[in-house]
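Input: a single structure, listed below in structure tokens.
For this view, one protein chain was removed and the others were kept in their places.
Right, chain A next:
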Amino acid sequence: MEKIPILKMGKFLLVTIQVDLYDRLALTLEEDLIQMVFKTGSKGVLIDISALSIVDSFMGKIIGNIAGMSSIMDAETVVVGMQPAVAITLIELGLPLSGVHTALNVEKGMALLESRMPPSLDDANDDDVD
């Protein structure tokens, strides 16, 4: 079965959605991602949706869900690279994704996550990983 890869980058998880996201795939992603957050103890999740050109209310809900689940597991979610059409669609659908952080691109998203990590925690985490 098709799967969306979840990459571990330092303290964060990086998900790049490069294919059309159908409902089943989105649900699998939601489950895999939360498992990964639990397994790796990541403090941040970065979802790159710059290749996503079509979005529906279900997708909006899944993104909201991932953010909500991550936040109760003490990980922040940043959605990056949203296309203008996707942003307008989500707003028109009444899904402002208020719990989700956003950034223009992966680089800025990383910087945002980086800036939200308390410095002391960073060190402790690095030790744990090593």
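What to note about this one:
Keep in mind that, in the parts below, contacts are C-beta pairs under 8 Å (C-beta built on N, C-alpha and C of every residue); 3 or more make two chains touch, one makes a residue touch a chain; residues count from 1.
Note that contacts and distances are computed from a predicted model.
Protein name for the hidden chain, per its UniProt entry and selected from "Fe-S cluster assembly protein SufD", "Lactose transport system permease protein LacF", "RsbT co-antagonist protein RsbR" or "ATP-binding cassette domain-containing protein": "RsbT co-antagonist protein RsbR". Of A:15, A:82 or A:113, it is A:82 that touches the chain left out of the display. Touching residues on chain A toward the chain that is not drawn are 79-84, 86-88, 90-92, 96-97, 102-105, 108-109.
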